[in-house]
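Below is one structure, written out as structure tokens; comments come after it.
With one protein chain removed, the remaining protein chains of the complex are shown where they sit.
Moving on, here comes chain A:
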Amino acid sequence: MAIGLHDSSIKNPVIRWVDQRLPVFTMMQKEYGTFPTPRNFNYFWNFGALAMVTLMIMIATGIFLAMNYTPHTTYAFDSVERIMRDVNYGWLIRYVHMNGASMFFIVVYIHIWRGLYYGSYKAPRELLWILGVVIFLLMMATAFMGYVLPWGQMSFWGATVITNLFSAFPIVGEHIVTWLWGGFSVDNPTLNRFFSLHYLLPFVIAGVVFLHVAALHITGSNNPLGIDPKGPQDTLPFHPYYTAKDSVGLIVYFIVFASLVFFAPNYLGHPDNYIPANPLVTPAHIVPEWYFLPFYAILRAVPDKLGGVLLMFGSIAVLFILPWLDTSPVRSMRFRPIAKWTLFLWLIAFFVLMWAGGKPAEEPYVTISRIATAYYFAYFLVILPLLGRLERPLSLPESIALPVLRGGGPMPAGAVAKPMEKA
């Protein structure tokens, strides 16, 4: 790369002056202006942008909440109530933050589902997928610690239960838990460090999101057909086509988000968290936030303490190796007649776990959780590796544009290997 001023194509003299010295405008134009994007996106492809917007909303509202929050066991609960009652628009900012966590998980779960259904995790996007799983893990940690901060009953006992998971590990377990707590129970040191980390992790997430997007812009986006764009006829410039499509989705998303914030702000929460934390009384029925329920159900499905913990962590860990478990070269489930239904069944298992996780740990919920847990893992560890060999996929279209531009349907299977149509 030549030393000297960047050869900018920007006309505006002021922006041009900056761009010649720091070509951020050229970069934005390249990555978000002319960036070639498959022309056949459906609305599932909105959810990455929605997640990005939600992260920014969470950081913005969180910064303003932190201006009025006191991370001390004596004051935390009251400081949150003060935000709700006395701080100007504090109720709004807190309800946006609180429900923003739920909206974030809804968006990210749909985003992950999109990846699972259209095979976005497959080569060459394995690292892109892995970075996504890292973001998901960081989100879970952030959400968990954020839920502790109001220091209500669910905060306290949620923190107690989740940190105690680590006590399942032999020999070092107890030491790890004491270390996490900074004492011999969940107490002020725990609250202080959770506040510190809850403030830190979103910026770590933002950093990994940057890597996630950078990796995306190397491989390019997947698309509903799961086949690679073969030339300019298969793509559209990101702007204005997908900025416009993302904006439509964003407005619908904001309508849903605002409905929750203004009309049912506590619908997804638990009333017990409006009772101040009491280290001597555990609520009769403690449940995590809804977005953790599937994993909570997996934890409780196993009668062995360590086994349950390992399986719960394993349910996320398995996602890291998913690109190598799925042996089929066909990305989109549209062309995988058997795998498609096994994946829908997996989705049902996920929802069953979410439902069972919110129920008491008794029959029949335990048995149902076990069946769903077994299928959750079987899909990744047995079905996907085998189906790649056994299943006969439908024939793939020759290109993204061809069926549309020529009015024809999918081409014969052999056509996939043909060289590029006229560009």
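Things worth noting here:
One rule holds for everything that comes next: a residue touches a chain if its C-beta (ideal position, glycine included) is under 8 Å from a C-beta of that chain, and two chains touch if they have at least 3 such contacts; residues count from 1.
The rule we apply is simple: contacts and distances are computed from a predicted model.
According to UniProt, the chain absent from the figure is "Ubiquinol-cytochrome c reductase iron-sulfur subunit", selected among "Xanthine dehydrogenase YagR molybdenum-binding subunit", "Ubiquinol-cytochrome c reductase iron-sulfur subunit", "Cysteine desulfuration protein SufE" or "Beta-ketoacyl-[acyl-carrier-protein] synthase III".
Contact with the chain that does not appear here is found for just one residue of A:18, A:52, A:87 or A:161, A:87.
Of the options A:8, A:26 or A:68, the residue whose C-beta touches the omitted chain is A:68.
From the options A:240, A:271 or A:360, the residue with contact to the chain not on display is A:240. Touching the omitted chain from chain A are residues 33, 60, 64, 67-68, 82, 85-90, 92-93, 239-240.
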